[in-house]
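As structure tokens, the structure follows; a few thoughts come after it.
For this depiction, one protein chain was excluded, whereas all remaining protein chains were kept in their positions.
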Amino acid sequence: MNFFKEADVVVIGGGIVGTAILRELSKYKLKAVLIEKEHDVAMATTAANSAILHAGFDAPTGSHKAVMNVRGNIMFHELEEELNLDIRWTGSLVVATSDDEMFSIKELLARGKANGVQGLKILSKEEVLKMEPNLQNVKGALWAPSAGVIWPFTACVSFAECAVQNGAEVLRNVECLGFVKENEAICGVETNEGVIKTKYVINAAGIYSDVIAKLAGDDSFSISPRKGEYILFDKAVSGQLVNGIVFPTPTKKSKGILICTTTHGNVFIGPNANEQDDREDRAVTAAGMDEIIKSARKLIPDLPLNKTITEFAGLRAVSSTGDFVLGKSKINGFYNAAGIQSPGLTSAPAIAEYVVNELISEAKYTVKENFVKDLPRRKPFLRMTNEEREERIKQNKLYGRVVCRCETVTEGEIVDDIHSSVGATTVDGVKRRCRAGMGRCQGGFCEPTVALILARELGISATEVMRSKGKSPIYYPKESR
Amino acid sequence: MEYDVIVIGAGPAGMAAAQSAQENGAKKILLIDRGMVTGGILLQCIHNGFGVHQYGEMLTGPTYAQRAYEQIKDKKEITLWLDTVVLTVTAKKEVTCVNPERGVKKVVGKTIILASGCRERPRGAIRIPGQRLAGIVTAGAAQRMVNCFGFIPGKKIVILGSGDIGLIMARRLTLEGCEVKAVVEICPYSNGLQRNISQCLNDFDIPLYLSHTIVDIHGRDRVAGVTVAKVDEKMQAIAGTEFQIDCDTVVLSVGLIPERTLINNLPLQFDALTGGPLVDQHRQTELAGFFAAGNVVHVHDIVDYVTEEAMIAGKFAALQAQNNVVGGRRVQIKCEKGVRTCVPQFLFLPDVAEDVKLYLRVSKFVREKHLVVKSGNNVLWNQYLMAGRPSEMIMLDIPADSLQNVTDEITVGLE
Partner (left out) sequence: MTETKKFNCITCPRGCELTVTLQDGKFQSVTGNFCPNGAKYAEQEVTAPMRMLTGTVKLTGAGLPLLPVVSTAELPKDKILLAAAELRKITVAAPVKYGDIIIHNILGLGVDMIASCDFACIK
């Protein structure tokens, strides 16, 4: 058989879980390859979620979710520096508005303590309002100081780039179509590019992780997509909303519709939670927006709805088992990191550690002595002092040209993000890395320019530049008849 | 480095402001723009119809921009910094800006004129349901693609909103071989000029659906179609009236908002309806020495009035920079009875009054009314209005002698 690539381990899926796994694998003496079917990493669940690093009091004690969450939260505190992650450790509040809810948050407190979450405490109404003066109807709240918000796209890219820096490989536009087996053990991954020879496969395919598992012969779980919709506000009105993370008291189905300030100072409300069959439908609905607005108004009645800048929806991969599906499957050589819904983002590094440890204990690869854990520092122009800006512009003039006015993103940053090891190839890829187009005009001004910069830097025609997924061109040629 | 006047933005407003500042005695004027050339958004408005009032002829946007530039290009008092983005402006009138060659520069102005224009409202501002896809572009972005970059944004187009740029783009895209399937407008009237309905839609048999809106956008990676529905008086979609239009592109022309990001954090007040800072008749904001002109104050429908307004700002900024400040009394202007917005929002009336021009918009379509300007029970001005549309700015010239003894709040309304 001809192979288009040979590896020891193939990771399927370039979301936060897959890339965290790839980085974990790159600590060992093995050849690790990640395949992602889209043009970029962080394209599905990682691209549209609440971006919260949860403290870990939600999940039932002893579940994978609880264990991975608490461990993941601790790991992110360490990874922040190494991977240059964009995190705000704001802490989180679960606000109770009635006596029943006060009772519920006390239960959460007990569960959190059992899960090993540090620093939890119940705050009085006055203490809550001191932190979040715009909230209404507050009785009290559960305070979790270890929670934070993260910028998930660059976290995913940083995991991937750290792995690449340590010899792993990220292949985008490569889709898993099936598996090659020998004596009931995995020995290859069939893709649109050909077969990748491998000894092990780790399934981190998110919404499609059950489909991939079935292709391998593992039908132990199924995934149902659960849509969550969000509304994002202009930074200018953040002061009228919240400073950190504010959850309502949770229900059985979800953690509820929260109000949260992102790493870059925009406030969002959301998500709702609606099961659906379609694995690609990320439409925002009128009913969904009404639902989250209505719910958020319970805590902040006066929402500045004329200052919204975008709405989006994400799909969480909800497993039929009710928990994360982690580790060795019944198929030899096939490991799962599947069914990763909330708190999946927080859990990602812990999941990676857990699954890779299990694989290593079987496969006996040895640790690399020269693993480089730190990524080079990159500071956004927006956050530089004027002296740092001057210095940067002297090195590279393109840092003196602001392309995205709303978020103050320079051409230099865009070009660097295109040419980094897991670089941007699409307009959304640029947007998610350096935030060009993330601001209040939502790319109205800079998106056409960013597309032209991509064409120039990638040496392709402007009409070949894609906005995001699949065939999504920005430009069509004028026809000269 | 200190300047008499720093003008931010070298579109029609900024160029006129700089020109007027120079003509009124300012010796050191700095004009800053992010573009590689002056002209701003006019450069992408390649259609004609500009300049009827200023030049007495119909010019294209680039021609108008060139005329404006010719007024300032040889003036030694005016320094032009292109390819330069202003990062911050402080209340002390320090302007920090950045350019690839010059790096980060901090300059100080005795006065500042903000002429930063406006920006387009994105999809998210009006919460259109549906998939997030490629193929949804604002009309101005589409215009830049077609007229400056040389590409079309798609082939089968639906335009949401009937503002002027949307209408102009309907024609422009048709001329470039696209099929414009419909213009969909949620209001019962168009938000663009009547002549643009005529020459941009009717000429090409493009249907205009008034009191309709897009309730869903379909597709997977790229737009594949939209669902349109009729709306009731409260602009809510009426169930059962939905129909589909097959298209690959949605062009949004759903409103312009003054681009005031730079002054958001200054101690200024803003007009909730225009979106711009409050200004007096000289276009001075409430912060002494800070002036604003053009679409950052309120979105105009005709560039000629932008030029006119910016000339006022330039003149008074220059006078103030030369310490030629006249004292006066502040009089608030209030809109009522069918008048939605009025610029200026307040007057700073010197002892020797001067003529004042009010720029108004009505809330809804009206016929055969009188525009009445009052202070207390005194009628200062009364003008017959044959027809008024929300999309068309109305000008009122109030002569100086009418304002001579005014001290109480002024109201402007329809009767």
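Going by the order they are written in, the chains are A and B; count residues from 1 in each one.
The rule is short, and it goes like this: contacts are C-beta pairs under 8 Å (C-beta built on N, C-alpha and C of every residue); 3 or more make two chains touch, one makes a residue touch a chain.
Nothing here was measured: the structure is a model prediction, and the numbers come from that model.
Undergrad: Among the options A:D219, A:D374 or A:E479, which residue touches the chain absent from this view?
TA: Touching the chain that is not displayed is residue A:E479.
Undergrad: Looking at the whole complex, which of B:M36, B:A239, B:A272 or B:V352 touches the chain that is not displayed?
TA: Considering the complete complex, B:M36 is the one touching the chain left out.
Undergrad: Just name the one of B:D203, B:D232, B:D397 or B:E415 that touches the chain not displayed here.
TA: Counting the whole complex, the residue in contact with the absent chain is B:D203.
Undergrad: Which residue, B:M1, B:L175, B:V379 or B:A400, contacts the hidden chain when the whole complex is considered?
TA: Of these options, the touching residue for the absent chain is B:L175.
Undergrad: Since one chain has been left out of the picture, which residues of chain B touch it in the full complex?
TA: Output for chain B: 36, 46-49, 52, 58, 60-63, 65-66, 146-150, 174-177, 193-195, 197-199, 202-203, 301-302, 392.
Just so we're on the same page, only the chains that are shown with their structure count from here on.
Undergrad: Report, in whole Å, the distance between the mean C-alpha point of chain A and the mean C-alpha point of chain B.
TA: A distance of 39 Å separates the two centres.
Undergrad: Which positions of chain A touch chain B when the two form their complex?
TA: 231-232, 236, 280-286, 289, 306, 308-313, 386, 389-390, 393-394, 397-402, 405-406, 408, 440-445, 447-448, 452, 462-463, 466-479, 481
Undergrad: How about chain B: which of its residues touch chain A in the complex?
TA: Answer in residue numbers: 34, 83, 85, 87, 96, 98-104, 106, 119-120, 122-125, 127, 129-135, 137-138, 140-141, 144-146, 149-155, 176-177, 215-217, 220-222, 237, 261, 264.
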